[in-house]
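Take a look at this one; I'll ask things after.
Every protein chain of the complex appears in place save one, which is left out.
Chain IDs A and B follow the sequence of writing; residue 1 opens each chain.
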Amino acid sequence: MGLPLNNIVKFIEIPDEVDSRWQGRVRVNLDTVGLCAYLESDTACLQDVCEWLFSELELSFATIVVEENASSLQLTYIFYGEPGAGQVNVLVNLPLSQTIVPSISHHVHAADWQEREAEDLFGLVFEGHPRLGDFVLHEEWPEGVNPMRKSFNAAMPYPNREPDPDWRPMALVESQGAFMMPVGPVYSDYAESAHFLLETVGEDVIRTILRFFYKYRGIEKISEGKTVDDVLLIAERFSGTCAFAHSLAFCQAVEEICGVEAPERAKALRALLAELERFRHHVTAIAGICASTGLAVAASQAQISEEKLLRLTCRFTGHRYLFGANTIGGLSFDLTDEECGKISTAAWDITDKLKELKEMLMFTSSFLDRLEQVGMVSADNAVSYGLVGPVARASGLSRDLREIWPYAGYGNGLRFHVPREQEGDGYARLRVLFAEAEQSVNLISQVASSLSSGPVNVDIDLKPGYALGRVEAPLGAAFHWVRLGENGEVLRYRVMTPSFVNWHGFHLAAENFAFQDFPIIMATFGLCIAESDR
Amino acid sequence: MTKWVVKGLKTGIKTTGYPGIHETAEGVSPGRPGVSGIEGTEDFKSIAESCPADALTSTKDGISLEQRRCIDCFRCSRLAQNRITRDDGYEWADFTAAGKPLGPAFTRSVHIRIVDAGACAACLSEIKLMASPYYNVHRLGLFITPTPRMADVLMVAGPLTEHMRLSLEKTFEAMPTPKVVIAVGTCALSGGVFGPSFAAQGGIGKTMPVDVEIPGCPPPPLAIIHGLLLASGKFRKQKDGGAL
Partner (left out) sequence: MMVKLLPLFFITCMAGPLIGAILPDKKNPAVIAFTGAVSSLILLWLSGSLLLSGRTFVEPLWYLAPFGKLVIEIDRISALFLFICGLVFFPVSIFSAGYMKQYIGKYSLKSFNLFFHLLFASVVLILIAGDIFLFFIAWEAMSILCYLLVNYEHEDDEKTRSGFLMLAMSEAGTIAALLAFITIANGHGDIAFAALRSDASALGHIARWAVFLLSFFGFGVKAGLIPVSSWIPFADPASPRNISAILSGVILNLGIYGIVRINMDILPISFVGPGLIMLIMGTVSALVGILYATPERDMKKMLAHSSIENMGITIAGLGAGFIFASSGQPALAGIAFIAAFYHMANHSIYKGLLFLGAGAIDCRAGGCHNMDRLGGLIKKMPWTSLFFLTGALSIAGMPPFNGFVSEWLTLQSLLQCSVLSSKAIKIVFVLCGAGLALTAALAVTCFVKAFGMSFLGMARSKQAENAVEADKTMTVSMGILAALCLLLGILPTYVIPVMDHVTQPYVHQSVTDELVPPFFTVGTGNNKFPKAFVSDFHALGAQIGANELPGRGLVIMHRGAARNPVIFAMSPSYSVVMLILLLSGAFVVVRLFTKGRALVRKPAWSGGIRKLIPDITYTATGFSNPVRVIFATIFRPITISDPRETVSEHFRSAIKRDRKEVHLVDRLLGKPLFRGGRYIADLLAKMHSGSVNAYAAYVIMSLLIVLAIQIWW
């Protein structure tokens, strides 16, 4: 897959552009092999630099990584673009005493939640950000205690919580008779815990307030100081339904730090297993959409496929959710070529069923009525919120990390295309799910038929350093920033998940639709709260 | 709509025969480390010591498994000096020391409220699949209910995050007696990889009395059904499995 030339030219011109704009106040360091530009900026230029990257270079915002060293706080704003446009890290160093940083979220709205998160966890103040109440840490958490700081002891339960804090959600809707409809955190039959406040005057949702982090397990904090093997377990288990994608991102980051590549066979099998996981995940999401519209038979059909896929996965990999498959340096087990063929055949069988289901769904008007023109996200909004994954691809965006940085086996001649729809409604999201599921099966059979022989893992000597693991998880782009210390222990582990990013944009879809559309819109987003809350 | 009815009928019955017949299909359960019959040698001692979750301990006679800690990392069976095979099966649930089943009135209809106390979504996915055509718990008189007011069983997954603690307590409070609490999955039993820490409790046992424990990471649907049958009093003891 050739890289588009004009993107590369743009990337190479970054130093000149930066110099002409900020005349030495922003230092540039270009890594042309890894296609990564490092921009070192002071706080004064930060907003302009980020705005330039986001609006003019049309890069997507990935994440903010805050790291605390002995003497300073280092903030890394990571941007990435189309294939060839590379990655841009904007570095800002702050002395430990300074906690005020200019907020970039007015220009790069995708950074909104990430700034709020950093504000809660590190005690930073993002100047200009309209603070909208508690975010990661709920109201019972005392102000001024920031768990991600190095001085905070993560191992013990934190005792000094306020027993009965005054909780009052912030209402923005000014209308006669407006009120907030509370949903959750304990609601519905099987829902994950999260609290939604729907501001409304009845019937239509005017504003959606998401109160998340009920499931905050602090995995970034508890990983600090642990060995990479232990952190791998956490990376695998914080979001069980996308375990393979996240463990893969972590493993790739560690492998990059140590300068080791997994063997070819392992890479190919990683692609196969990642696609198997994506396939199963999308089938689950389709079942969820069918169930949310009350189409019980269709939901059952999709669940049959889901269970078949889980059994298939368990039969060949030992675990239904691919736990324990990735290790640093490869895979923990090998699949024979014959087994891969079996997986491929079984997956094709399931796709046939799925195609049948799709045909039937496309001709069920009562089902389509609930999805078409419901939960719209426009392409402009999708860009400014930096949405990722199937949700973004249903709104006309087509960024896919498998294409941008062909990791694992994806670079080795695997052919696939990234499905895309324009409408941005629930139906478009459903079609993207179906199309991606089909692509996954296609990829599985491509891998199964072109396996090279060899070992599936290599031994690794741990080195200090940092790297960004980038994986297209079933729900979209996942970034795992890992920094290892001298003894190979993890100093900082930062996880940015697609669910977190897409939940941020969820309100765009849910607002101005009726209450009864809310669960359907939620199902078409198909997001995972465990992945978002971490 | 008729096409959907026809489609449903054409698909036929997929449901497992469990608990009447033991389910033997491949892939219904990942199994667990098989420790019975292992003689205590140095090799195993090192395996037990390298268990990242402290689920394995080496004893005089061999290795003992505390499954409520096992996180299915497969390191004991896939490390280079691997000797531990995995046992099949899924009937892992058991009462805690103080745990009691619901009374005899509940053997035909049990309503379950599920609370996600910080689970990774895999446990919830397996719980959701209990109602799928393959397992169809409704046939056993087990129903999921959206409100704790109607619930007899509180099923909790996840290590109990600090932010969920109040909600979980309120849910427990809101349930009428008699009630039974089931902890699902390693996280809910021992905290798994997450705890105890500043954000999570390391299992729900410290907050409320747990009656039935279902180990597994995540426990497959059949294991959860087994736990539910125990809690509802359809199974007298763990060993009676299969006899209704």
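Definition applied: a contact is a pair of C-beta atoms (placed from the backbone, for glycine too) under 8 Å apart; a residue touches a chain by one contact, two chains touch by 3 or more.
Note that the structure is predicted; figures quoted are calculated from it, not measured.
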{"item": "Option from A:Pro15, A:Gly123 or A:Pro182 whose C-beta touches the chain left out", "value": "A:Pro182"}
{"item": "Candidate in contact with the missing chain, chosen from A:Arg207, A:Lys226, A:Lys353 or A:Arg420", "value": "A:Arg207"}
{"item": "Residues of chain A in contact with the chain not shown", "value": "105-107, 109, 112, 128, 130, 139, 165, 167-169, 171-187, 195, 197, 199-204, 206-207, 384-385"}
{"item": "Positions on chain B contacted by the hidden chain, ascending", "value": "115, 147-149, 166-168, 170-171, 173-174"}
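The rule is simple: only the chains that are shown with their structure count from here on.
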{"item": "Chain centre separation (chain A, chain B; CA means) in Å", "value": "28"}
{"item": "Residue numbers on chain A that touch chain B, as the complex places them", "value": "138, 147, 152-158, 161, 185-193, 213-219, 221-222, 229-230, 233-234, 237-241, 243, 284, 295, 297-298, 300-301, 303-304, 306-307, 310-315, 318-321, 323-324, 332-333, 360, 364, 366, 528-531, 533"}
{"item": "Touching residues on chain B, where the partner in the complex is chain A", "value": "1, 3-5, 7-8, 11, 14, 25-30, 52-53, 71-75, 77-78, 86, 113-129, 132-134, 144-146, 148, 158-159, 161-164, 167-168, 170-171, 192-201, 217-218, 220"}
